[in-house]
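Only a single protein chain was left out; the remaining protein chains are all shown in position.
Should a chain be cited, it is by its letter among A, B and C, assigned in written order, with residues numbered from 1 in that chain.
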Amino acid sequence: MTSSPPSPADRVCPLVKRESLGGAYALLTFEHAGVAGASAGQFAMIQPEAQGDLLLRRPFSIMDTDPSTSRFTIFLKAVGPGSKAVFDLREGDNARVLGPLGRGFTAPAPGERAFLVGGGYGVAPFALFSRGLREAGSAFHLFYGGRSASELPLVGELERRGIPLTLSTDDGTRGERGRVTVPLMDALSLVPGTPRLYACGPEPMMRAVAEISSEKRLACEVSLDPWMGCGLGTCLGCVVKIQDEGEPRPKNRPACTEGPVFDARRVVWEKHS
Amino acid sequence: MTSSPPSPADRVCPLVKRESLGGAYALLTFEHAGVAGASAGQFAMIQPEAQGDLLLRRPFSIMDTDPSTSRFTIFLKAVGPGSKAVFDLREGDNARVLGPLGRGFTAPAPGERAFLVGGGYGVAPFALFSRGLREAGSAFHLFYGGRSASELPLVGELERRGIPLTLSTDDGTRGERGRVTVPLMDALSLVPGTPRLYACGPEPMMRAVAEISSEKRLACEVSLDPWMGCGLGTCLGCVVKIQDEGEPRPKNRPACTEGPVFDARRVVWEKHS
Amino acid sequence: MTAPSLGVEIGSLKLRNPLLAASGTCGYGVEIAHVVDLATLGGIVTKGLYMAARDGCEAPRIAETPAGLLNAIGLQGVGIRAFVDRVLPRLREHDTAVIVNVCGETVEEYAEVARIASDAPGVHALEINISCPNVKTGGIAFGTDPLMTRDVVGAVRKASALPVIPKLSPNVTDITVFARACEEAGADAISCVNTFLGLAIDVETRKPRLAFGTGGLSGPAIRPLAVRMTWQAARAVKIPIIGIGGIASASDALEFFIAGASAVQVGTMNFSRPNIYAEIESGLVDYLTRHHIGSIRDLVGTIRYPR
Partner (left out) sequence: MTAPSLGVEIGSLKLRNPLLAASGTCGYGVEIAHVVDLATLGGIVTKGLYMAARDGCEAPRIAETPAGLLNAIGLQGVGIRAFVDRVLPRLREHDTAVIVNVCGETVEEYAEVARIASDAPGVHALEINISCPNVKTGGIAFGTDPLMTRDVVGAVRKASALPVIPKLSPNVTDITVFARACEEAGADAISCVNTFLGLAIDVETRKPRLAFGTGGLSGPAIRPLAVRMTWQAARAVKIPIIGIGGIASASDALEFFIAGASAVQVGTMNFSRPNIYAEIESGLVDYLTRHHIGSIRDLVGTIRYPR
């Protein structure tokens, strides 16, 4: 996962497998040689080939890849018309897929421990990231939180992969009761050294993890989630406020090309809400 | 079929049966109690419930009805986006159906013979009309023409119903070679009395039949085929030029409420092309 | 909590709910009465009426465009006297407000049509069509010149004691100029907006898809433009605004109320969804209930702008 990612390709490609995870959740596997070479934290812009009345594609993180069969999988939650259109694809239907796009997660240094914090569809990239961490021999642990048991639809998939996992729910219906940051803090107090934090999920969760990282002076990456129009850096619709050292003011930066993964210290949160 | 038709109803109703007739042709059966009471020559405005990017419904003639099961069938040719969207419905999908609409064919007087001339999707209403004619004990014959054998997709269905039928194709690949008016003229020279003519199909065909009727002083009805926006008489998009006796000039009349079937003598053809 | 109230007032015109069927999309009301329960509407606006009957444009008159409809009907109609004598009596049988869409080729004709309509029992308000793009004289010519707008509105104002509601054209640089001209000329409210001038070409024949050539664009495609104009007009004048343009759901209608409309009209969607009113009405009730708003009137113009 440290090799430089392939340059993105825009292809019409078939949905080869669709697995419902109940409710608005599903796993969708497409055949697309380019995206099948994605690294963790990268995403693809996807829309059905039969476009309907929506103009723009929608961004989805790569949850898994299989370069040998040229396939990749996304973990999708249907929330509005664009994600619903992808959700409604049937096996054999074609989609327009552009990817892989964006800058993914930075691998931890050798010997460095990785703590992954995911919620909602934001847990998706950590499936792929875990594979790389395991291959690289890095110690890691995934904290997966949701409001209640029904909002942890990827648990089965993650367990099947043998990913070291701590679950939590706000209402205690599964795993520990409370925010995902509670077990994270517990773990931080237990492990030696300075683990790296990686967060992807609802903004309040990412902010909370970023705050913990800044208090504890831990390296932390967050994967931001703005509205995206193109994925190519051309529409400038996806900008996020980034404060770089030496700059007098934060600047609007396209998350699709400079992110979606950013060093948490650079992110100016106020402006995103 | 002489009883006054039910007032139209606007319903979301399921496609209960879909039979492909090859190429762009299909028979679609919907469940809609109102339209199942239609008389021959009436039509319904139909669009998929999942509307996609099209605003307006499209008009389709009622090919068959079964009041006992509240079903009706249309014979559809996919020619553009609106008809394609209906063509693409799968069994169980819902459609918005408004009907029955318009004024259908006038039954022949007792003892009067009926010659029906159909082409393209215009042959559809004659299936339902034939049933009524047979029930009323009227003598009738259907002339069904197309460019070639592949453009007579309803033949099987019509034969199954035992409808007295003469086929013709421009290229002679099925039935008599030549325009549908050739066998019609032959028949007219054979039968005694003054049969009534009914035509529904491409405009040149209807004009030719109308001309024959005027030369031979036969009563003739044609079912016009303008672009329709509403089917209710409100958009005034479907007007056709109608010349009424005593009027100084032809007038624009909505075909959806005053037609689609008109006495051929009233129709001013020049303006439609 | 009691059910939220949907009643609104446009000048002296009281509407049971703020949902009107737009001119030219519901005929004279009677055409749709067998399909739509007219009592579910606040009112209907008739197809445009001149003094004389008119035969309108040649066909084809309508064409679909992406999320839009282009039309050039050309104000086909029976004329105001035939409407009053032959149509209105049937329309009066239904429990809905009747707004007559008044047309003219001259200021005098507008005033005369307005007078006849006002004298007829069962007409509740007048909408002045100074914005039809599909006629060669009158129509949009009045609605794109502020002085002519003022003159027509003033003349109709004098001719009628009913609420007078000019209908603005969106084909202008600054709609507030026209909104103010209407207010100064004595209008009771403003309808905002009519269709946008468009052109679609059949590339195979290289002819316009409409026989008239250009046409008026309506439907969801224009909604963001109509919402913007409604918002601008509402800030420019004190009289109520009736929002129009691309409404296809309760949420769409809510955009107009929040932008500043006191009532709305549904146009193009009447063609494919004649029974949309019940759906919009229940959507409005849901929304008001969910947001603890007692009356739709309290929502009008509550846009948080700037954010």
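Note that in this section a contact is a pair of C-beta atoms (placed from the backbone, for glycine too) under 8 Å apart; a residue touches a chain by one contact, two chains touch by 3 or more.
Note that the coordinates shown come from a computational prediction; the quantities given were computed from them, not determined experimentally.
A.B. asks: I'd like the shown chains that the missing chain touches, ordered by label.
C.D. replies: A, C
A.B. asks: Would you indicate which residue among C:48, C:68 or C:240 is in contact with the undisplayed chain?
C.D. replies: Of the candidates C:48, C:68 or C:240, C:68 is in touch with the missing chain.
A.B. asks: Pick out which of A:136, A:155 or A:235 touches the chain that's been left out of the picture.
C.D. replies: Result: among the candidates, A:235 touches the missing chain.
A.B. asks: Which of these, C:16, C:124 or C:228, touches the one chain of the complex that we don't see?
C.D. replies: Touching the chain that is not displayed is residue C:228.
A.B. asks: Can you name the residues of subunit C that touch the chain not displayed here?
C.D. replies: Residues in contact with the chain left out: 65-68, 70, 144, 171-174, 196-201, 203, 205-208, 211, 213-215, 217, 219-225, 227-228, 231, 246, 251, 254-255, 258-259, 287, 302-307.
A.B. asks: List the residues of subunit A that touch the chain left out of this view.
C.D. replies: 7-10, 45, 47, 51, 53-57, 82, 96, 98, 226-227, 229-230, 232-240, 249, 251-252, 257, 271-272
In the analysis below, only the chains that are shown with their structure count from here on.
A.B. asks: So, comparing C-alpha centroids, which chain is the farthest one from subunit C?
C.D. replies: A
A.B. asks: Would you mind checking which chain's mean C-alpha position lies nearest the centre of all protein C-alpha atoms?
C.D. replies: Closest chain centre to the overall C-alpha centroid: C.
A.B. asks: How big is the gap, in whole Å, between where the Cα atoms of subunit A centre and where those of subunit B centre?
C.D. replies: Their C-alpha centroids are separated by 56 Å.
A.B. asks: Take the average of all CA coordinates in subunit A, do the same for subunit C, and state the distance between these two points in whole angstrom.
C.D. replies: Computed value for the inter-centroid distance: 48 Å.
A.B. asks: So which bits of subunit C are touching at least two other chains?
C.D. replies: 66-67
A.B. asks: Residues of subunit A that touch two or more other chains: which are they?
C.D. replies: Subunit A, residues with two or more chain partners: 53.
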